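Every protein chain but one is kept in place in this view of the complex.
Chain IDs A and B follow the sequence of writing; residue 1 opens each chain.
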Amino acid sequence: MSERLSQQPQSSQPPVLQLQQLTRVHGSGATEVHALRGINLDVFPGELVAVMGPSGSGKSTLLTIAGGLDVPTSGRVIVENTDITTADRKTLAALRRRSIGYVFQDYNLIPALTAAENVALPRELDGVSARKARGEAVAALQEMELGHLADRFPDEMSGGQQQRVAIARALVGDRRLVLADEPTGALDSETGESVLALLRSRCDAGAAGILVTHEPRFAAWADRVVFLRDGAVVDQTVRSQADSLLSGQAAEL
Amino acid sequence: MPRSLQRWLPRTAYSVYILSMSIRHGLLALLEHGPRYGSQLRSEFESRTGATWPLNVGQVYTTLNRLERDGMVAQSGEDEAGHALYAITDTGRSELRSWFETPVDRSSPPRDELAIKLAMAVGAPGVDIRAVIQSQRHHTVNAMQDYTRLKAQALAAIESGGSQERDDVAWLLVLEQLIFQTEAEARWLDHCEVRLIRLAAAAGRETGTAAPPAPVTQAPAAAAGPRRPRPD
Partner (left out) sequence: MTWYHSWRAAIRIARRDAWRSKGRSFLVLAMIALPILGVSAADLTLRSAELSTEQSLQRSLGSADARLSDPGMGGVPIMQSPDGQSYNPVGNFDDKPWPEGSTDLAKALPTGAKTLADTTGSAKLRTTHGLLHTEIRELKASDPMAKGLMDVVSGRLPQKADEVAATTHFLESSGLKVGSKLTARGFDREYRIVGSYELPDALDTDQVNALPGSMLAPLDKALQAAGFSGTSPSTTILATVPGGFTWNVVKDINTKGVTVNSRAVSLDPPADSEVPLFQEEGWGKYEESAAAKAAALAAVGTVVGLAMLEICLLAGPAFAVGARRSRRQLGLVGANGGDRRHIRAIVLGGGLVIGVAAAVVGTVLGLVLTYLLQPVLESYMGKRFGHFDVRPLELFGIALLAVLTGLLAAIVPAITSSRQTVLASLTGRRGVRRSSRVLPVIGLIAVTLGAGIALYGSTMTDQVAVVAGGSALAELGVVALTPALVGLFGRIGRVLPLSPRLALRDAVRNRGRTAPAVAAVLAAVAGTVAVATYAASRDAQGEAEYQAQLPHGAVSVVINEGGGRDVPAVRDTVQKLLPVEVRADVDRVIVGKSSCSPYDSGDGCGRMEIVVPKANECPLWAWDPAHPDQDPSEKFSKAERRKLAEDWRCQEGNGGGVYTDGGLVIGDAKLLKVLGIDDPAAEKALAAGQLVSFDKRNVNAKGKVDIRLVTDTDAADQALEKGEEIPGEVKSFTAHQMPATAKSYGLPMLLAPSAAKSAGLTTAPLGAYYTTDTMPSTEQRQRLDGELDKTGTEVELHIEEGYTSESSIILLALTVFAGLITIGAAGIATGLAQADAEADLKTLAAVGAPPRVRRTLSGFQCGVVAAMGVVLGSAAGVLPAIGLRLTEKREQISWYQEALDEGWGGAGSMPYVPIVVPWATLAALLVAVPVGAALLAALVTRSRGALARREAT
């Protein structure tokens, strides 16, 4: 599968994230491990891409490199038309403040800050005044129907609430790329679903997301499921026209 | 419409399960709400189950006749349009209650074409079992994506508080049953793959000939010089 994996015209807009011929080698010599072998992947606005694969297939490495937390051995990572593979530490940090949001499996929130303050954090770090950042954060929380959590501390929230607040933080300000690493891993099925529903709705509203998971049930929320094996993409599902299934048009298929 | 969906549904475990679905009890459950006539029962059944289980009217009337024979339903006159109405009897009610209370029998697992296919593929010459598994997985996950999208719509409908709420909830439950069934299959496929790879590797070591299963991927692309990882 050497052809570009996302040729389908999901959107007329340019991709938010482009991974080009990405490789990552850990260690060297005898202990050399090829975590990624030539990954190509584009993620468009409004698209949620799930990455699946057995442990050690390189899912998490892909995510950390996409977010600039790790650097590829070769290949390019382009976020919002900026090549971040050659960016320095400061630029990367600024990029994480402005373009990329992370959601991890658990303990996503800083225990010392309230939900609103957690959401406001990237903005405040970026130098936005505390009041303005808080306003944006509360607005973001309200938009996701989490407004009532604004002044709660993380230890006063359930796991699902924490994850949803983390998603709000990942998309606060101008950020429109969410990188979620097993965001439902520590949650029960129903709660996990609500978190994914939120992620789904944010993507429907225009954000781009990558979801790393090993649960097919959660991967099924994505528009596209990419299967990784031994650091390479082996297959991917395309977005089907299921929307039209019930409208009868598909009968002609 | 149901037909079209049925065409989309992959032939997997749950389609086998459909056959064992008790139409009898489904009809009894609908009659709980009051007397119905045959085609009315059919459309209500389909709307409850999201047209996942298609029925024809003949099937409905055959079943109603059998239920009447067993004393579980009784004819109770006609409506204005002259349709013969059926009503549930006390015997029917107790039968329905005991059906709800009895777990679904899992002692005789349904035969599954996929399981048989995989079992046959092991050791068959010229067959890449991983490719078989992956293509099945692709199919399965794709189906799950479809179900999930339908589910998302159902969830949205419920939250918007539509008039057919009860039907929507029932539809949601059916969808989720399908999703979990599909997921089980996907997991089973994952497990099969790992198990088969390990067996193949062990066999390769024993004979010393067979290469470990080659990854179904292209070689690492550009042989660009390794870049020193930069600490963040």
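Here are some notes:
Here is the rule we go by: a contact is a pair of C-beta atoms (placed from the backbone, for glycine too) under 8 Å apart; a residue touches a chain by one contact, two chains touch by 3 or more.
Because the structure is predicted, anything quoted here is derived from the model rather than measured.
Of A:41, A:62 or A:121, it is A:121 that touches the chain left out of the display. Among the residues A:78, A:93 or A:139, only A:93 touches the chain that is left out of the figure. Not every partner is drawn; the one left out touches subunit A at residues 64, 67, 69-70, 89-90, 92-98, 101-102, 104, 107-113, 117, 120-122, 124-130, 133, 155, 169.
One rule holds in what follows: only the chains that are shown with their structure count from here on.
For this pair, subunit A with subunit B, the centres built from the Cα atoms lie 30 Å apart. Subunit A makes touch with subunit B in their complex at residues 1-2, 21, 23, 25, 28, 34, 37-38, 52, 54, 68-75, 89, 92, 197, 200, 215-217, 219-223, 225, 227, 229-235, 237, 239-240, 242-243, 245-246, 248, 250-251, 253. Considering their complex, residues 1, 3-5, 7-8, 134, 137-138, 140-142, 144-150, 152, 155, 179-180, 182-183, 186-187, 190, 193-194, 215-222, 224-227, 229-230, 232 of subunit B touch subunit A.
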